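The structure appears below as structure tokens.
Other chains of the complex are left out, but the ones given are in their true place.
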């Protein structure tokens, strides 16, 4: 199964709502099960450098079917996947990339959020991934 | 002046409406005055290869402040700008990239549409650029 545009829009809408509540300016990207960009939104005055990071977070999460923050633990110096970020035209491995699953638990896409602290990025992404229906 | 997210969303909404009327599956990208991605939407089952093309069309239009199809006339073999597409990490110079202007005529961004014939791509982009308010 693949995320629909309607679901992707809902996820972005949820992320926008959460970001506004928290007073944050976010870049938000959704990719589908094929790791291809489905929807993207940049809030007014959000960081320009976070366009690419939001997209890379969403892709990275789907590339390895895990949250970007989990991958980041493994890519530290001395760890098993050190510098995996060099693959796939660049990965982002700190928090803010979260999988989107359907009701059966199957991965149908992923969302990446960038524009604030990694904690805020992760919170907004998680909220959106849980409220896209 | 720079396009706002609200205006970019309206442009994409207009493009979606027009595409649905015509029975088309489009990728739609909006960039701001700095040629940075502001919003993107891919309709269900739209061509995957058109993600990048839609984004490049929007950027190309803003890069040179002209419709992509106009630039394409000049980049043909023997014409003044042959192979200009090799610049800027890749341009797309066939129709479907259109400028977005404010009421005073100032360029505030651009829209790129890809997913059908270049005529349809151009029609949808033009409609959206005229109906984003």
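First chain written, first letter: the chains are A and B, and each begins at residue 1.
Please note the rule applied: contacts are C-beta pairs under 8 Å (C-beta built on N, C-alpha and C of every residue); 3 or more make two chains touch, one makes a residue touch a chain.
In this text the structure is predicted, and so the values were computed from the model without any measurement.
**Q** Total copy count of the complex, if 2 are in place?
**A** 4
As a working rule, only the chains that are shown with their structure count from here on.
**Q** Could you tell me the distance, in whole angstrom, between the mean C-alpha positions of chain A and chain B?
**A** 25
**Q** So in the complex, the part of chain A that touches chain B is made up of which residues?
**A** 4-5, 9, 34, 36-44, 48, 51
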